[in-house]
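Every protein chain except one is present and positioned as in the full complex.
Each chain carries a letter (A, B, C and D) given by its place in the written order, and its residues are counted from 1.
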Amino acid sequence: MRIGVFICHCGSNIGGTVDCARVAELSRAFPDVVYADDPMYTCAEPGQAAIEAAIHEHRLDGVVVASCTPRMHEPTFRRTVERAGLNRYMFEMANIREHVSWIGKDKEANTNKAAELVLMAVEKLRRNTPLTPKSFDITKKVLIIGGGVAGIQAALDCADGGVPVVLVEREATIGGKMAKLDKTFPTVDCSACILGPKMVDVAQHPNITLYAYAEVEDISGYVGNFSVKIRKKAAYVDWSKCTGCGACTEKCPARKTPDAFNELTGPTTAINIAFPQAIPKKAVINAAHCRQLSKGKCGVCAKVCPTGAIRYDMEDEIVTEEVGSIVAATGYDLMDWTVYSEYGGGKYPDVITSLQYERLLSASGPTGGHILRPSDGREPKSVVFIQCVGSRDKSVGRPYCSGFCCMYTAKQAVLTKDHIPDSQSWVFYMDIRAPGKMYDEFTRRAVEEYGTEYIRGRVSAIYPDGKGQYVVMGVDTLLGQPVEIKADLVVLAVGIEASKGASQLAEKLRISYDQYGFFMESHVKLKPVETNTAGVFLAGVCQGAKDIPASVAQGSAAAAKVLALFARDKLESDPQIAQVDMRRCVNCGKCIRCCPFGAIKEVEMRGEGKAQVIETVCQGCGLCTATCPQGAIQLSHATDNQILAEVNALCQC
Amino acid sequence: MNKVTDISSLRDPAFTAAVQADSGQDVTTCYQCGNCTAGCPASFAYDRQVSQIMRGVQLGLKDEVLNTRSIWMCLSCSTCSLRCPNNIDVAAVMETLRHMARKEGRVTVPKVEKFWFSFLDTVRVFGRTYEIGTMALYMLRSLRIFTDLDLAPEALKKRKLGLIPHAIPRQDVPDDGARAVGRIMQRYRQRALREGVRP
Amino acid sequence: MPVLEGKELRIVGFLCNWCSYGGADTAGVARAGQPTDLRIIRVPCSGRIDPLFIVKALLGGADGVLVSGCHPRDCHYAAGNFYARRRLEVLKQFLPVLGIDERRFEYTWVSASEGQRWQQVVTVFTERIHQLGRAPRFDDAEPLLKLADMALTSLRPLGTGQTAALDELKDAIRAKLPELDCVIGWQQGYDAAHTVPLFIRKPEDVDKLVWGPFNVNNPAVYLPSFKGKKVGIVVKGCDSRSVVELLQENLIRREDVTIFALPCEGTLDMARVNEKLGRYQRIDSVSLDEAGATIVADGTEHRFCMTEYAQGKCYGCTTPAAVLADTRLGTPTPVQPGTVVPPELALLDSMSLEERMAFWRGQMERCLRCYACRNACPMCVCRDFCISDSRNPHWMSQEDSPREKLFFQTIHAMHLAGRCTGCGECQRACPVGIPILALRQQIARAVAQLFDGYRPGLDPAAVPPLLGYEVEEKNIHERDWK
Amino acid sequence: MSVVSFAYYPGCSAKGSSADYERSTRTVCGLLDICLEELPGWNCCGSTPAHAVDTELSAALCVRNLDIAAQCGAKTVLTPCPSCLSNLRHAGRRMATPEFRARVNELLDAPAAETLPEVTSVMQGIARQYDKAALTARVKKPLTGLRLGAYYGCLMSRPADLMDFGDPENPTLMEEMLTACGAEVVDFPLKTSCCGASFGIPERPMTARNSAKILDLAVNMGLDALVVACPLCQMNLDLRQKQAAKSAGTTFDLPVPYFTQLLGLALGAPTDQLGLDKLCVSLDGLLKKAEGGQQCG
Partner (left out) sequence: MSMIRFVTADGLPGFLAHLAKDGQRVLVPVEKPANKPSVVFEPWQEGKAFTLAKATVPPKEAVLPQCETLFSFKKAKDPADPARVSLQLEEAPPPPPTVVFACRPCDARGFAVLDRPYLHGPFADPCYKARREALTVITLTCASGCNTCFCHWVGGGPSSPEGSDVLMTAIEGGYVLQAITPRGEACLAASALPDGAEVFPRAEEARKAAWQSLEPAPDLKDAPQRLAALFTDTTFWQEQTDRCLSCGACTYFCPTCYCFNITDEGEGLSEKGGRRLRSWDNCMSSLFTREASGHNPRNAKALRMRNRVSHKFATYPENWGSFSCNGCGRCISNCPVCLDIRAIVLAALEKGADA
């Protein structure tokens, strides 16, 4: 073999702590290496051109690039060698940036380590074989999980692009958190007015199948051919008959049912339609509070329903959908702020969350859009907003910034002044994060036009003063003094966390998630919509904190990814899959037994049973290779001999 | 207050490191939210707020920090530690600073230290606290005769303060208990002197 | 390339591409400083990691091996790490019997987001390896030879099968023979003190069948070669476990096999019998009584009491009666509850790590790589395609170094993990008497301990432990990285 | 229930300023079949002054007591005083560090026992034997009609991992006990605020202001009494109540009894065995109210 080695300086990123020229020099002594160079930036256009030129000039049939992580540029360089006429798998990378130059300061050790990593790559490359992908048919249909604004946007864009969409929403209505908001920053326009039409579009779009009050039960398959089981939860109402007239909700006697849509700021009925603009506008019975379902006597709704839609005997139903791609848009939940005992831990009725405050502000909320204290229904005159409750707080395990609280707090302060002109708002903050378009201007308006007092510091404790008000013990670090404020109402900007069940869904999707449950994108900067599982994309806050415009943008971005994927009629399967050496196979069946994908079947060959890999099903994990005792099944590009060559490059005493 | 601090020359990284090592706290994680100050029951008696002291430690401003009244007025109630969003045991930092100041002989609020010594003196002699004794010693030390005199009638009436020192009864332990305590204090004192710190 | 003398030690890492390799990248992006010793080999999944790679590295001069994959439940391939966890844990418990400090091998889980955790893992592991220092090299060990203590007490009475229902058995075989291609049993070998496998094809062959303490061979070894044919087999209790294990792995079909069983009262350790008989030309007589055998050779009488001369495995045997049988004759032998540490394993247990390495160094010198051990093993299913003599994959060379030979024993032992029934044929077959059974016994002990006392060959319906997993492993716990 | 016995460390104030706490503790434990065996020859834990001066000195003073308990074979030591509890527990924990242990042993007459007993508060000790229902079953004179607040002070519940009192911001054990005694217990938001501690002598405004804040809220909430578990808190809130009132420019008349005193009343102990006479703000009004409640109830 004739191998070329390229040791990238990556500017000073590698060159700063690795003697790249020395590594190149050492590489020239490695087996089959006929050319080695140390370019400044290998991934840049000139760097790639140099590789192509070297392939031609030195008749290379294999290339090793030592630079950053292969998770970043392996595809780039594979295309490079392909352009120069090599098979793309005749290429290996040595990671001398993330694994060497960035983590060690000792230049001698780094240089030696880099050379060894190159040697390992060379030894592996010498055992590489050209691989050719196979193509397979795909199902051009997309599953979108979550019907918040990000999921809605992704659904509409996909549907408009001609792709059939299956939209699954856990709640009885789509709309997500945005549907609960009164107004949106920085324009202070009505949330329902801008989201409502999109929700209606979802309901009416011929390409969209909506499963509301449903959850994804199980996902199998792979990009292009996923099979999804969806659990349609029992609503106890036949939605094909329900017209959303609301007669049932008027007569329902269980009037103390907690109202999740209103963030528990007021009660509702056991049979309920979340809010007037709900999509689908269908009733759902809360079984735990329904007298008929919990105690077996009532049946009022069934009596009053004009279409006979009530079905107390309804059970969950599982439906299966075949799709080619999946967009996860599961959004977020507020963290459980009651861990803050110093803020009463939920004991004080007038210490509420900002989302609850939205419901108090909203005309469709329990107070009809009037700000009234939950404790006594009085209009508050002194409202204290506390930011970063459960954000940037390691002591409650939430060290990250929730991203949008600064902005909505400013908005809520503005709205408070609008609603109650003689009120005074106070905002305790640590830093104001307002980097969006018109954002900083908006926060300034809250101060300059609406007289909101921003106090730089956290709040140590809140307690009722025994006379109807709350003492807020804070600090003004700019003043260098502790401060106390008597408040009528305290609104906590509670931090966000991944929505409930996010990690379980990630496991079903076989995607990664961080320790807080947010889904991992493929690359934090360059692949923010992709996941490491082909065909699965992310939209909205499920990937990390972001506001509405960013969520909508990512919804559209995910849709673009889906449309791009479906622009092809066939997909190419990764050829890095297992292959059976039929002669070695003794048909012991161990590989078939442990393959997680059912990608190995038994076939008959000349009267003997043999294992055979189904190429489009195999995902290339190599479990079979590690299992097969006689080494008859080998994972291409990670064969026993290739890994042994890497081991032997290091361990040959 | 109104002075310009030349941070570049006053900065003492070794001081920051020493505080971190002795207290076991990573002060770099403090992001100056001020929550310690917000909850501090002694803040009104401070010349520098606790969050400002944390800032001083971060910057390595040794004199600024060790010469404060605040480290002497700290109540050790740990409210700051409890509420710190970065899990810093701020009270431990304050106590460390107090120990450092004392060992260097910097006692900005001598009366507090005098009270401690008065207390510990009775313990050394009797093995247990002797409240009247403590007060008497403290009055001697601080030359403040009128301390709490307003309470005396009530306290005496209710026999709140024992007039007789309640030392460790001799019959309780084979070796005189009070003397054992005295020996502990004595050893401590000798060791401190040997190690060159103020006992 | 050699390690940087005085600075580094040789540490090899195997990281899954999706989580831990990404985690190491994340650490790099965060400039999370780490010791430089580690060299990372990127594999698609921790499930891809054959534990033998790790042994290969450790025997080849690695001072430490670190494996990291996705956290349980987070595997990119759904379950690869669940399998890896079991296999790697078994390996970890196996290494000490070779004389390798198990602390030199560690496995853990690091996700792509856990750069800090990765930094911690690398730092802690590297520190640990530096504390342990350079790994002792197998080739440097001074050979040490020690003997297993065979003075053992048995869990059940040992005898010579005097009252066994041999005639009824013969009748049963005769009756069944027309339906079968062959029935495998035992017959007298080159003299009366040795038996060999018998293949009964004709009714008159049945008369050759013998039963007694000389029936040492495990006839189950022949079953897979009869796959697809109807075959009968006469078994001792231990042999029946091999049959069950073969059934469990679908290497034979239940409907093809007819099992004849007599309760076994123990078999003789022919190694020690031959040793005592010494060089002789003729066996004059062999007489059996309930307690043992009396052999007269070249006019000299030798007495072999079963309690003294049984095979090592017989003392701890809890399955003198067949686990599975179609025709079962005679009354089963009672077994006391309890466990006996097999003598070979007890010997290894009594040694320090250094001594164990020296022990194997000494034992392996005389191995000729004849592979009698492998071929006598009923669970060695690869047969003609063993990776020990293959170039692709190229696990082993033809070199005759003790290290290479021990590596083969490790391959065999690891491939038997969760499958070895402890029949001991490997060791019995070894012409030069290397106590290789100890390696299998250690694996079996680890499997039993990790998987709730699992013993291979008892239940044809059980899933072999290393071909299955539990999402929550009861006895495998994530290690602390502080 | 059979009699259980614990080693007992009264703390110095028990012999002086909080003799009533000591008295009522012993009475209540007696009524509850909890035998308290006072450690022979115990010494002062060093309180705040010792640890303010030096951690090792503080630990040495504490460990001497723990060592005595260990010699007596005690597994658990009860103490009524949160300050003593905190010091003893801190010392016990720090002794797990070999270097620290060595430094402390240098100060002692003889090296301390390897295993030192655990220390717990009298309150937790009682709760370990009696859950709410079991306590209610022992109540002879319920405190019906009394509106009480529970005040723990700053030391009792923190640091949380050391003091083991549940939520350090919101301990509820005392409330449970008082509720078991039949009183109406309202959640007192400043239950873990600092009263000013031992600064009463060197820096009177410290105790005065902090105590005033607590007393003020208690009065605003309409409490009949603020129940305490700490000798120092009790002194600051009761003996120094006038100082506090003066600093706040107001007057207070709020009884501040120990929880053991109220427990004793509920369990039917004679008032003279509870040291009620030592309280500066008398409980008389309260007692009358309770009796009235009992009559009504």
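In the analysis below, a residue touches a chain if its C-beta (ideal position, glycine included) is under 8 Å from a C-beta of that chain, and two chains touch if they have at least 3 such contacts.
Remember, it's a predicted structure, so these values are computed and weren't measured experimentally.
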Response to the item:
Absent chain's touching partners (shown only) are A, C
Worksheet item: In the complete assembly, which of A:Arg2, A:Arg378, A:Arg444 or A:Lys500 touches the absent chain?
Response: A:Arg2
Item to complete: Check each of A:Val34, A:Val304 or A:Cys401 against the chain that is not shown and name the one that touches it.
Response: A:Val34
Item to complete: Provide the residue numbers of chain A that touch the chain removed from this figure.
Response: 2, 28-31, 33-36, 58, 583, 652
Worksheet entry | Missing-chain contacts mapped onto chain C | 2, 145-148, 150, 189-191, 194, 196-197, 199, 217, 221-222, 269, 271-272, 274-275, 279-283, 363, 366, 368-372, 374-376, 383-384, 389, 391, 397-400, 425, 428-435
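Everything below uses one rule, namely that only the chains that are shown with their structure count from here on.
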Practice prompt. Go ahead and note the Å separation of the Cα centroids belonging to chain A and chain C.
Written response: 46
Response to the item:
For the pair chain A and chain B, the C-alpha centroid-to-centroid distance in angstrom is 51
Practice prompt. Please work out the Cα centroid separation of chain C and chain D, and write it as a whole number of Å.
Written response: 64
Worksheet, complete the sentence: In chain D, the residues touching two or more other chains are 168-169
Response to the item:
Multi-chain touching residues of chain A, meaning two or more other chains, are 342
Worksheet item: What topology does the chain contact graph adopt: line, ring, star, complete, or other?
Response: other
Item to complete: Go through the chains and record each pair that touches.
Response: A-B, A-C, A-D, B-D
Worksheet entry | chain A residues touching chain C - in the complex, by the definition given at the top | 69-72, 95, 97-100, 102-106, 108-110, 112-113, 115-117, 119-120, 506-507, 510, 512-515, 520, 532-533, 576, 581, 583-584, 586, 588-590, 593-594, 596-597, 619-623, 625-627, 629-632, 634-635, 638-641, 643-644, 646-653
Worksheet, complete the sentence: Per the touch rule above, chain A residues touching chain D in the complex are 341-342, 344-345, 347, 463-467
Discussion item. Help me check something: in the complex, which residues belonging to chain B touch chain A?
Written reply: 29, 31-40, 43, 49, 51-52, 79, 82-87
